[in-house]
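What follows is a single structure, and I will ask about it in a moment.
Every protein chain but one is kept in place in this view of the complex.
Every chain is named by a letter (A and B) in the order it is written, and numbering of its residues begins at 1.
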Amino acid sequence: MSGPLLQVEDLHVWFDLPDGGNLHAVQGASLSLSKGERFGLVGESGCGKTTAILAMMGLLPPSATVDGRILLEGDDILAGGDSSMRPHRWTDIAMVFQGAMNALNPVKTVGFQITEPMELHGLASGDAARRHAGELLEMVGISADHADRYPHEFSGGMRQRAAIAMALACNPRVLLADEPTTALDVMVQAQILQLLVALSNDLGLTLVLVTHDLPVVAEICDRAAVMYAGKIVETASMDALYHDPRHPYTRLLFAAIPDPQGKEEVVSIPGAPPRLDRPLVGCPFQPRCDRAFEPCRTTCPELRTVDAEHAAACHLNDPALMVSS
Amino acid sequence: MSRAAVEPVESRPLLQVDGLVVHYPVSRGIVGTLTHKPRQRVHAVEDISFALGRSEMLALVGESGCGKTTTGQAVLRLVDAESGSILLDGRDIAKLEHGELRPLRRRIQIIYQDPYESLDPRFRVRETIEEPMLIHGIGTSKADRHERMVAALQRVGLHPPELFTERYPHELSGGQRQRVAIAAGLVLEPELLVADEPVSMLDVSVRAGVLSLLDELRRSGLAILMITHDISTAAHFADRIAVMYLGRIVEEGRAGEVVTDPRHPYTRALMSVVPKRDPRDRSTPQILTGETPNPIHVPPGCRFHPRCPVAQAVCSTEDPGLEAVADASDDHRAACLFTRLAGPGFPATAAPASTT
Partner (left out) sequence: MSAVIQHEPSATMQSSARRLRTAVWQALRDRPSAAAGLVVLLLFIAIAAIAPYVAPYGLHQKAGPVYASPSSAHWLGLDDGGIDMLTLMMWGARVSLMVGFAATVVAILIGGTVGVAAGYFGGRTDMVLMRITDYFLVIPDVPLMIVIAAIWGPSFSHIILVIGLLLWTSTARIIRAQVKSVRERVYVKRAHALGAGHARIVFRHILPQVAPLLVANTVLTIAVAIFDETALAFLGLGDPARISWGRIIDFAVNGNAISYGAWWAIVPPGLAVAMVILSCTLIGQAMEDALNPRLRVAHLAARGFRLGRIPLEAE
């Protein structure tokens, strides 16, 4: 197919705060995903990545206000609010939630929990649904006869696989995975990542992997976007992000990860992300940045293309500003 | 970062654990009790031994169910050992009665994994740090305690202390809460700190700060037993690493050496699946099948043999102990029959983790 499969344009999400005012959780995020692509959305707690993907599913509470466009093969599915998003939920875009392995219904069999969305969306029912559920379980590495078992009979890794099978119940084209391996042992994590790669290759599934764990994204994703304080600050191929980061946060984030073989000092970034309930002046990362200069305090940098398929929101990439400072 | 070799301050290590065994009984339920079903036991820790000196950090590394957390709890006497000795400065604390444990609580402190749960939400920072002093009768007066509290806050990097003393935990970030927890332990002037996954719930950008703090404390004399699943962190900050699997130590040695030249198949597999930052660093991961078995049903022979990529017939009958590996430092040991027999260069089914 020609154009991108899923595009997010200038997404904004505000949450109402109990004492009035609002929290600007996502501030103008834009993404473009092609079919079969594995894309990473990386950031630390509070950066807005989970909110962004919940917005892509339309799963935000009544206290949220959303603006922007979400284009599925060119059609803006956000335009009609919940009613225009609901038909695509699970059938086109599905999600594996954070801690999904612990959120399985304990009183229903795993098989039931996979067939349930199929029946709800009218895609299959009865025996056909059960057969399909069995196939999905096999696809995620669980024997089909386990469909009649309950979640507590599964190990943590198997429950996560079951959660992935549930997400695939209606043959979606995009799978959003929110911290799918965070609570798992490193060996089980490797198994699940291997599974996600296989599913993406075999089914042509577009995968959006949301996590704070950069090396995980480096392992399986082709491209990634780094989020900070509600904004996307850099987006590029994994190779470019590591070898040629154009935003100090990206560079520092990589440097904060201990490399078992490497001998470099591990850094920490002093300070904390800014509050999102107040308007910000200048670059949101400036207070913590090790290379901030004059324009950073006054002007918020735009996300600009700096290279082929590489964009960053940092004044250091702007030759005009560098000359004049 | 090259680690300067740390010479022990005395010849006797501060902590010497020998043959530690910890079992948990599994509840049989009423039917089981009535039918006299044999009581099953979780073999959480099965005969482990290690030593830890002052100004030294030992990392217990392993996945869930390996027994690392239980080991930490046993050292603190928060769980009782079935057998084995735990010598603190030569004195066996495993044999102490529960009533005699209070002085021990001053000398050994613990940092928990969850910074959001480990502080009482109703206590201000000041009260959290004062509490251990009140329990152990430290500080001659309120003013003296206040001074000690301020000193502890400064030591953990919370400047200026006045900004933090009146805060409640929910007004602090995760990294700050961990520092408060550390400060609350420091006022007791402990000799040993057990850090149970101290940074795994913190943001990546904050982790190094807390770990550097622990490293600083280590340099000033504190012995640290770090429990973690993250071998990369252990490699960077610990002096020595002990890799645990199903209740046993399967490999131990200097941190740098264990990760660059792993000699136990489990350690090799672990190193190969740890995700790497550099997308160009692509080695074939050695992904083991299945998950760590239930500690209730321990396989016969070598505990790892059902999942071991290079297991031989003898591995299902003989249970190897820790032996020194050939052509490496004296203190590098592994519990594998083939490491002992074959020496370095023993073929693994995939390339080892270290790429040159």
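As a convention for this text, contacts are C-beta pairs under 8 Å (C-beta built on N, C-alpha and C of every residue); 3 or more make two chains touch, one makes a residue touch a chain.
All of these numbers come straight from a predicted model, not from anything done at the bench.
Asks: Would you mind spotting which of B:S118, B:T165, B:T228 or B:T339 touches the chain that isn't drawn?
Replies: Answer from the full complex: B:S118 touches the omitted chain.
Asks: Which is it among B:L20, B:L213 or B:A238 that touches the chain not included here?
Replies: B:L213
Asks: Which residue, B:V22, B:L76 or B:C302, contacts the hidden chain when the whole complex is considered?
Replies: B:L76
Asks: Over the whole complex, note the residues of chain A touching the chain we left out.
Replies: 12, 14, 17-18, 21-24, 55, 58-62, 64-67, 78-79, 81-82, 86, 268, 270-272, 275, 277, 279-281, 300
Asks: In the full complex, which bits of chain B touch the chain not displayed? Write them out.
Replies: 76, 78, 101-102, 105-106, 109-110, 112, 114, 117-122, 131-132, 135-136, 156-159, 167-168, 170-173, 175-176, 179, 181, 184-185, 188, 209, 212-213, 216
FYI, only the chains that are shown with their structure count from here on.
Asks: Report the residues of chain A in contact with chain B in the complex, numbered from low to high.
Replies: 44-45, 155-158, 185-191, 193-194, 212-216, 218-219, 238-239, 242-243, 252-254, 256-261, 263-270, 272
Asks: State the interface residues of chain B toward chain A in the complex, per the touch definition above.
Replies: 1-2, 63-64, 173-174, 203-212, 229-233, 235-237, 259-260, 269-271, 273-280, 285, 287-288, 291-292, 353-355
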